[in-house]
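Coming up: chain A.
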Amino acid sequence: MREMLKMIIVLTALCSFSGGLLAALRNETMEKIENQQLEFVKGPAIRNILKGSANDPIADRFKIKDGETEKSFFVGKFDGKAETVVFESTGKGFGGDIGLMVGVNVADDKIVGVGVTTHSETPGIGSRAQTDPRFAAQFKGLSLTGDFKVKNDGGQVDAISGATVTSKGIAVAVTEAAKTYTSLKPQLAEKLKGFK
Partner candidate 1 sequence: MAKSVTQEFTKGLWAEIPPFRLVLGLCPVLAVTKSVENAIGMGVAVIFVLVGSNVLVSMLRKIIPSKVRIACFIIVVATFVTVVELLMQAYTYPLFLKLGIFIPLIVVNCILLGRAEAFAYKNGIISSFADGLGLGIGFTMSLTALAAIREVFGSGTFYGNQVFGPDFQPFNFMVEAPGAFVCLGLMLCVMNSIGKK
Partner candidate 2 sequence: MLIHMIKKPYLKYDVIDPACKPVIIPVPGKAVIFFNGISDGKKRLLFKAGDKVKTGQKISLFADSAEYAVATVSGTITDISPYVGNFGKTCTAISIDVSEDDFDDSFGKETAGQPLESVRNYLSCLPGNLPVNNLFDPEKKISTIIITGIDADLLVVTNQHIIKSKQGEIKRGIEILKSIPGINNIVIAVRREFVQGYGHIGAEIRNIDVRYPSAFPQLIIRDLLGKTIPAGKTPEDTGICMISAEAVASLGEAFLHNRIPTGKIITVIYKDEKKLVSARIGTPAGDVLKALNININNGDRLITGGPMTGSCIYSEDYPVLPSTDAIMIQDGNSIEPFSDYPCINCGECIRICPANVPVNMLVRYLETKRYQEAAEQYDLYSCIECGLCAYICVSRMPLLQYIKLAKHELAGIKLTEAANV
């Protein structure tokens, strides 16, 4: 009985100590980790879209509630004006979800640029959506409204040869982004006024 009790006490104490330590550490590092994730996973795409901005878009971010979920928006300042925001949208690719950063100028609703963040497409085929700058460049300057489709489906997007499914997924992601943008535009404009 004594032994039993000892076992229970030791295990409980050890578990509580471990749990407490980890919880504390997690609290301590949470913000740092989030920053790191943004920096290394989404950072490259965001910085690529907002090349030449005066501020650090990852530091200057805000969140807006879109229905149930919160969406992060990254702000880019050009010529002293904070008119460009970048946010993430997703579409279904060949190997799973494709994360796509879409940058838009709030003043004229035009796309500033897009960039793939996370994907699980076939290396060398679908993955060219992330690595081939020509594919992303074709979205630049298009108006972020309405539906985006690949040319086979009668749309405006040139598909990557051999990776039609991936291209379609990205078109869907941009379409999604357009929807989000349209519905959140008022709040977005409000928030951007705060940046000077």
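The candidate set was assembled so that all candidates are chains of the complex that A comes from, given by their letters.
In the analysis below, contacts are C-beta pairs under 8 Å (C-beta built on N, C-alpha and C of every residue); 3 or more make two chains touch, one makes a residue touch a chain; residues count from 1.
Owing to the predicted nature of the structure, the values given are computational and were not obtained by experimental measurement.
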Candidate from this complex that touches chain A, chosen among 1 or 2: 1
Chain A to candidate 1 touching residues, read off their complex: 3, 6-7, 10-11, 14-15, 18, 21-22, 25-26, 29, 32-33, 36-37, 39-40
